[in-house]
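Removed from the display is one protein chain of the complex; every other protein chain stays in position.
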Amino acid sequence: MKLDESEVESEVENTWCIGCGNFGLLNSVKNAVKKLEDEGIGKDRLLISAGIGCHGKIFDYLNLSGLYSLHGRESVTIQGMKFANPNLKVMAFGGDGDAYGEGLAHLIFAAKRNADITMIIHNNGNYALTTGQKSPTSVQGFKGPSSPEGSVDEPINPLKVLLSSDAGFIARGYPGKMQHLTEVIVEAGDHQGFSLVDVLQPCVTFNDTYEKYNELVEVLDEPAETRKEAVELVEKEERLPIGVLYKEKMPVFNEKVYPEKNPVEDRMDEKERFEAVKKILDEKR
Amino acid sequence: MKLDESEVESEVENTWCIGCGNFGLLNSVKNAVKKLEDEGIGKDRLLISAGIGCHGKIFDYLNLSGLYSLHGRESVTIQGMKFANPNLKVMAFGGDGDAYGEGLAHLIFAAKRNADITMIIHNNGNYALTTGQKSPTSVQGFKGPSSPEGSVDEPINPLKVLLSSDAGFIARGYPGKMQHLTEVIVEAGDHQGFSLVDVLQPCVTFNDTYEKYNELVEVLDEPAETRKEAVELVEKEERLPIGVLYKEKMPVFNEKVYPEKNPVEDRMDEKERFEAVKKILDEKR
Amino acid sequence: MEDEDVFTYMVGGKAGEGVKKAGTAATDLFLDLGRESFQMNDYQSLIRGGHNFSVVSTSIREVYSHHMEADLIVNLDERSRKIHEEHLAEEGLMFYNLDDSEERDEGLGLPLDEMAKEYSKPDLIKGVAGIAVLAAYTGMDQKDLEDLIEKEYSRGVEENLSFAKEVYKEVEEKIDKTINLEKGKTDSTVLTGNESLSLGAAAGGLDMYIGYPMTPASSILHFFAAHKDDLRVMPIHPENEIAVANMAVGATVPGARVMVGSSGGGLALMEETISLAGMTEAPVLFVLSSRPGPSTGVPTYTEQGDLSFALNQGHGEFPLIVASPGSVKEAFFLSKEMLDLVWKYQTPGIFLTEKHLSESAKTLGLDLDFSDEDGLETKMADEDDDYKRYEKTEDGISALKFPPSKDLIKWNSYEHDELGYTTEDAETVKNMHDKRREKNETLILDLKDMNTVNEFGEGDAVIFTFGSTTLSVREALKFTDIEAKVVQPVFLKPFPIWELERYMDEEVIVVEQNSTGQLAKLLREKCGIKPKTVIRKYDGRPFGPRKLAEKLEGAIE
Partner (left out) sequence: MEDEDVFTYMVGGKAGEGVKKAGTAATDLFLDLGRESFQMNDYQSLIRGGHNFSVVSTSIREVYSHHMEADLIVNLDERSRKIHEEHLAEEGLMFYNLDDSEERDEGLGLPLDEMAKEYSKPDLIKGVAGIAVLAAYTGMDQKDLEDLIEKEYSRGVEENLSFAKEVYKEVEEKIDKTINLEKGKTDSTVLTGNESLSLGAAAGGLDMYIGYPMTPASSILHFFAAHKDDLRVMPIHPENEIAVANMAVGATVPGARVMVGSSGGGLALMEETISLAGMTEAPVLFVLSSRPGPSTGVPTYTEQGDLSFALNQGHGEFPLIVASPGSVKEAFFLSKEMLDLVWKYQTPGIFLTEKHLSESAKTLGLDLDFSDEDGLETKMADEDDDYKRYEKTEDGISALKFPPSKDLIKWNSYEHDELGYTTEDAETVKNMHDKRREKNETLILDLKDMNTVNEFGEGDAVIFTFGSTTLSVREALKFTDIEAKVVQPVFLKPFPIWELERYMDEEVIVVEQNSTGQLAKLLREKCGIKPKTVIRKYDGRPFGPRKLAEKLEGAIE
């Protein structure tokens, strides 16, 4: 299938529940991909990945190349892609169970090393695909099949944790504001370095938060000036600011560790390789 | 070997390098164990664990019961012990590579669920036992065998990350101030809920920080009043406050999830178990 | 010799339409008639939409498997009707949804969407139509139907009752014959494999269950969470599988009997910890419920592709016990027995099963008086002994002692001396390897006195199988004239060579659900058995007994 001749959305049967917040998210992504294309980031060099969960199905719904990864590992998969060929743009879709639970450490370290990747998290406050168990962002008292009497844990605040781990770009979006979400995703994609968009995704079946979000969500005009202010933004519970919450440009990992080299594009040929090996052997003599 | 007839320190040959900060730490632990004993937390019900690394060797140097765990998993091991028998007191020793790297997610979730455990982290800014590679807390530019030109990553600030994950007790100690470190460990042991002591441990062989710490370390009189102030304390680089940085009492996990029950001490006998099973079978009829 | 007294009911529709529930209610309906049943639920990895179906086969005799030839098929949508066309038995009745399918000459259609529209949850309520059609078709009294619905549909019972009655009446009017289901004498319970193994473990003294959701093992976690107060098994759902496994190892130190569960991907993440359990001698029972692999695979379907994976878990050498139940009932007794074994031998065990057994439900009677298992007691240290956690003994087994205790009790992931202190000493390293190997030898002696292999039937043909495929094979044999003995190794590691070697020179057929023939390989490699035919299936679906019967006939003539 040729990418330039096909729609961004694939023809695979969509099996999300009617009304799921993922539809708005998918639409925003489609539009964002087109905008990125207009900016010169073609679909030929945009690679995606996804974790396992309802969120992950977006991998099938997008006619974009990439690798459908494991539960919690999509952030690492795209780092591998990026480091192998820094000319690629990489983006992964994660769930709250997936990226903030099973894969949380990977996010923290990706932020810390400032890997040039974009993460879109479908944060629906539960493990939806496995029938609605509590997740790291489930509110206390959340009832799911592993916590029938209500989850006893306080939810984690993943954005606070990531801001505390020196993440360079943190944003929040809401599928109820599709246009805005599109822009946020484009801006995340444009950012050079680690970027993460936490999407407030209502799950109509297990955690229907439309009403709550419609009431609390508030578009932020400008990112916070300082990291500290950004932390205050994500601590708010009375209001839920959406938009780019914090943005800071910093050197990216692959350029720090392997400057100006592209592992797959700037290869030595066989002869050069043999010479290099021989030289080391000679030094060992 | 009977615990009440034996010293806290074992007779196993100590193979830490001469001058290693771990010696001061070991002494503080020994003294803390005695103090805890005086408070009624006997060695018979104090269980320890440790990760793999120079730090982990403390498991052999202490005549205390427990399980020498895997690299990065000691915080989970002791949670298992505690949940199985809440009458036990559990304490684990971790390294920075170990607890802040391989096992970071476990710490975050232990803090979040407020497991009643005590973690002592031998933070020496490198993977010492595997010959000094960079660790999550290595300073940028740190030269080790996996980063001969200097590590390109910014260090993680684990205490900030844990404070952002609702940890209820965060402290810092320095083996150069042994008496003080002892008290901090006792206070951590006394705390009901998740407690963590980050020990600024000089590694004379790969990361000799004695001079730096002697200069920067500063005893804090009182914990911060708020979590926010605690974050400010751990962000300081010009000075390194030691002592209990933050302390907040919150309900502990096992009491929330399984109130007033002790899985191993309050067992049903076989007859009761069969009855319980039969009752469920009857309901299914 | 077809066994015509099996009646099969199938209901299909979208996820979220109560298809599985209808299957469960049907099983209950049959149970009320004293009939045995087997219910298989086929569903996709999605929450709403797609295509699900539930199939229940019932008889007055024990039914080991569902059949794919149905006497009554209720389709809630057109997709189901199309898919299940091929499953209709001769003379069977096809019920379909007139609002989604065109009217046809054959079968019976009702405008279900139209009728459901009146209710508050028009999608969810559709499933109850399935049970109403069944009731009408089998000539059940309306009153009995009402009782059944009150029992099974406790949520929104009023609406369900009303909708069911509507459908019942329409069907009653429109069909020209009803099927009379003979009454049986069963007075038992219906359990899924996961429920059965969970109850068995609880009966066997389980203290904690630690799990992270993964189909098809999730329902074990759900079961213990739901029964926390009555079964008194502490349920924990931590951050990931590595935490699950290590928490379990930690919990054994103060003596908790603990079980964990996952599917292939989750168990793979626990592998380092399985080796830890081997070295520290921590008795943890791991439930591995398989689905088609590799990797994420086909999450809600069935396969037996993880056999070699299960048998070889963990780096280094240590005793590992692997067993797999061949029936829902065996799942109950085996989980208790496995718990006893891992504790006696202080080593990890894997309870291997598959989606097909985990999530299918079967009628069964359980007798809770366990047979005498005195041999399987945990060796405990005397109070006054000079305690050594890893004392070398003749049988390789060291006594346990649990804290709180005045003795030093050290468990160690490094190689260690008898007291549990780390060692690098050559002789101690060797001795401890010997200790663990001797433990394995003692284990084998124990197993030789236990039931490690099931045999069913008699005959010249020998059919080997394991796990849930045993169900398919036993049911298939009801539909052929073959006289065969079915041999099912329950224990897979240590492999009961002593019981199986005698089949070395027999003509053996192997039936299993994977693509490379892993049981066949095991038989060849461990016992020198050279299977004549290996019947494999690996499309995610369990064998249909009648098709399997044909294959068996083909293989045996």
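By written order: A, B and C. Residues from 1 in each chain.
In this section, a contact is a pair of C-beta atoms (placed from the backbone, for glycine too) under 8 Å apart; a residue touches a chain by one contact, two chains touch by 3 or more.
It should be emphasised that the depicted structure is a prediction, and the values quoted were computed from it without experimental measurement.
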Visible chains in contact with the missing one: A, B, C
Residue of A:W16, A:F93 or A:F109 in touch with the missing chain, whole complex considered: A:F109
Which of B:T15, B:Q179 or B:N214 contacts the chain that the document leaves out: B:T15
Hidden-chain contact residue, picked from the options A:N14, A:S28 or A:S69: A:S69
Hidden partner chain, touching residue among C:L161, C:V298, C:L376 or C:A399: C:V298
Touch residues of chain B, complete complex, unshown partner: 13, 15-18, 52, 54, 57, 68, 70-72, 101-102, 104, 127-131, 133-134, 136, 145-149, 205
Contact footprint on chain C, counting only the chain that is left out: 44-45, 242, 263-269, 271-272, 274-276, 278-280, 290, 292-301, 303, 305-306, 308-309, 311-312, 314-318, 413-415, 423-424, 426-427, 429-430, 433-434, 436-437, 514-516, 518, 524-526, 538-541
Residues from chain A at the interface with the omitted partner, ascending: 1-4, 6, 10, 12, 42, 44-45, 47, 49, 52, 57, 59-60, 63-70, 73, 76-81, 83-85, 87-88, 105-106, 109, 257-258, 261, 263-264, 266-268, 270, 273-274, 276-281, 284-285
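Simple rule for what comes next: only the chains that are shown with their structure count from here on.
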Centroid distance [mean C-alpha coordinates] between chain C and chain A, Å: 37
Computed distance of Cα centres, chain C from chain B, in Å: 40
Residue numbers of chain C (touch at least two other chains): 228, 239-240
Chain A, residues touching no fewer than two other chains: 104, 136
